[in-house]
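Missing here is one protein chain; the remaining ones are kept as they sit in the complex.
Labels run A and B following the written order; every chain starts at residue 1.
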Amino acid sequence: MARSQSLRHRLLEEVFRIRAVDVHSHVPAAEPFARSLRELLGYHYYTELAHSAGMSRQVIAPDEPDERMIPALLEAMAAIDNTVQYGWLVELAGELFGFQGGRLTHRNWQPLAEAVREGAARPGRAREIMDLSRIEKVFLTNAFDEDLGAIDTGLFVPCLRADALVFQMNDPAVRGALEQVSGVAVGDGKGLRGALGAVVEHFRQSGARSAAISLPPRFRAFPVAEAEFERAVQGMLRGAGPGPDEGAVLQSGILFALAGFCRDCSLPFQIMYGALRDAYAHGVPQGTDLPQAGDTLRGLLPLLNAFPEVTFCLSVLSESQAQELGSYGWILQNVVLSGHWWYANVPSYIARDLAARLQSVPKTKLIGYYSDMYKLEFGLAKFNMYRRVLAQVLAGDYVEAGLGTEQDAVQVARLLLRENALRIFTF
Amino acid sequence: MARSQSLRHRLLEEVFRIRAVDVHSHVPAAEPFARSLRELLGYHYYTELAHSAGMSRQVIAPDEPDERMIPALLEAMAAIDNTVQYGWLVELAGELFGFQGGRLTHRNWQPLAEAVREGAARPGRAREIMDLSRIEKVFLTNAFDEDLGAIDTGLFVPCLRADALVFQMNDPAVRGALEQVSGVAVGDGKGLRGALGAVVEHFRQSGARSAAISLPPRFRAFPVAEAEFERAVQGMLRGAGPGPDEGAVLQSGILFALAGFCRDCSLPFQIMYGALRDAYAHGVPQGTDLPQAGDTLRGLLPLLNAFPEVTFCLSVLSESQAQELGSYGWILQNVVLSGHWWYANVPSYIARDLAARLQSVPKTKLIGYYSDMYKLEFGLAKFNMYRRVLAQVLAGDYVEAGLGTEQDAVQVARLLLRENALRIFTF
Partner (left out) sequence: MARSQSLRHRLLEEVFRIRAVDVHSHVPAAEPFARSLRELLGYHYYTELAHSAGMSRQVIAPDEPDERMIPALLEAMAAIDNTVQYGWLVELAGELFGFQGGRLTHRNWQPLAEAVREGAARPGRAREIMDLSRIEKVFLTNAFDEDLGAIDTGLFVPCLRADALVFQMNDPAVRGALEQVSGVAVGDGKGLRGALGAVVEHFRQSGARSAAISLPPRFRAFPVAEAEFERAVQGMLRGAGPGPDEGAVLQSGILFALAGFCRDCSLPFQIMYGALRDAYAHGVPQGTDLPQAGDTLRGLLPLLNAFPEVTFCLSVLSESQAQELGSYGWILQNVVLSGHWWYANVPSYIARDLAARLQSVPKTKLIGYYSDMYKLEFGLAKFNMYRRVLAQVLAGDYVEAGLGTEQDAVQVARLLLRENALRIFTF
């Protein structure tokens, strides 16, 4: 035990030395870190868990002043101080803001709030947070019509978020924005494809290294014939909205077109599969989506089979698909397993999923982790959580299981945290 | 290791000190404990496992005398002595009846049978068993037309079992019993709703603290318009039986009505989701139901969304829904996670489900365990099994994972075993 504990500790030290690449976040390039404690506490994990534990949504209404909102939210959060999400907050508060103590309360929040304000005012704060987090690069998720010019590409990597293009093309405002950013008129299927291609090319030229989309449970991707696509586009343009079949044709047609442009531009495509949107009618903002057990990735096979040259980085939301995802990465050359997403981003789930991946999927096809964060501060705590699980799994399910030496384990950790991302996204 | 083992042992001692509340059982108030060893061995776990291992159903026929049935059943049970269910029997026999030895055989059963008879004759035996089990209160599951007057509410808490009301209203005998107990004529939809309301109110006045129902896989709950409900009720009353669609309308209409009365009477609603009834054609009594993998809780969302004021205590049967259930408790304010039910009530499943719950769901929303027992004796062994898993998970996945101190862990254990139940069911 002494020996195996010290194996864990040595691996933990090595894992903590690796500068990670974070391939998926929602950090806004213009405001990448929190200006206030309120912004940190506004992360949906805290508001949704506090609300779930009984807090009224009124507590966090935008017009509630900090002096009322923060103590009330912290009081409600006493009921969630068992969770790993609460642990993230305590850890980042300590590491980034010098907060001492295990629990945030109405008595100790004000010095922390002051420290957040002070930190935010320091020049080079984004780089400072990333250095303290041992994170080298953070991928963004950019709207197709976002201005990419202002992004500090020393820190950040742009990434095309394709959700609106696939799911909101019906909205004339979206089409208008697409025409404007692409300079291509969307008057028929060919025009729509051209506009999509121009957007992808524009992203590539602006340094984007990936496209990304979130697909709902039961999504079925299928190849769409030219004439069928044209009919769906014409239906959409007539403005009555496509019928349900036409809607699916339109979505799959656009998705396949985007995948084709990813191929042409050598961009990997990140797919987050399985969020049932707006499932909970009474939730806080961003706290209304759920996983759906019992689903399968089979519906994505036509897409994966149609584009063998495109690397698809897949994440699933439902734990009942964890092994299915692993099997896809095991045999499909163009499928990479990526991180542990949202409801599956809990140490006990990560540990088991990671052990199985390490034991059965090529080590070059595993992107260990991404933060999915909205503010840079959370990268520190989330990656630290992952680093601890990684060290523990490498010790128990890899070295002690006889699959490799301690040195091999450190090399695997480098692949998972950093080198696979660098290679796959071709820096 | 020495240190972590002693952490486990200290937590185990603390966990064993907590007086638990058992929120779901099938104990009959009039005969809450076994009068004979045969009654203990008649628990479906033993008969179904022994039958599964090859025993003929004839062995346990009601007319077989104890002297033949018990040795034959015990002989068959040698094939299941690896199971935790067998372990329950040995543990309760030792703790409650002074049985010594690790296995029950045709050679040692008679003194145990005598001890069971003697114990059953002792005054205050129910309280005695519960004290030895460190269980303070045991919830019952009462038929809607059961006499609640005779229940010893110092020990037991009545609870309305809603299954017959939702699934057997077609049966004129059920409707007759409903009219009798409610004093309301079921001549139309309004009458049916009135009768249901009267039953719920009657239960509340008799000290009931909950309603409970078991819903089958693929059950889909949906709101039913007044006129639609009326049509289904009229179809039912005409006696030809409703068509399949009308059946679903009737069931959802009644279920939503009951949820509304739970809201009006401040009663939590316990939902056990996912038992496929009568799946195995050759099973022993109560040994014919199965879980169904691949299902989702999505079908319950309309109900959960329609009654935000009702606390739904959810249990699932299929392990593939374990994470989905956790996610529901994570964001839905009115969803509480309750115990580890039936086929999921196995230490290795409990350990993982519990670890994830502790790491991601508010600690105030977890009802750690309930016995689901038919006789009080099993509460001791089942809760002891849970207490051991709880101590182990708190040590490894909570304290050692850095989510809280040892003192925090003991407080979490109190919430899970006792205090959450007391608060949620508002004693």
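Keep in mind that, in the parts below, a residue touches a chain if its C-beta (ideal position, glycine included) is under 8 Å from a C-beta of that chain, and two chains touch if they have at least 3 such contacts.
Since this is a predicted model, take the numbers as computed values, not measurements.
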Contact with the hidden chain (one of B:S36, B:T288 or B:N305): B:T288
Touching residue (missing chain; options A:S133, A:S182 or A:S320): A:S320
Per the touch definition above, residue among A:T153, A:Q205, A:S360 or A:T426 touching the missing chain: A:S360
Residue of A:R8, A:R161, A:R175 or A:R352 touching the missing chain in the full complex: A:R352
Chain B residues that touch the omitted chain in the full complex: 1-2, 5, 48-49, 51-54, 79-87, 102, 276, 279-283, 287-288, 290-295, 318-320, 343-344, 346-349, 352, 388
Interface with the undisplayed chain - residues on chain A: 1, 293-298, 301, 304-305, 308, 320-324, 326-333, 352, 355-356, 358-365, 397-398, 401-405, 408, 412
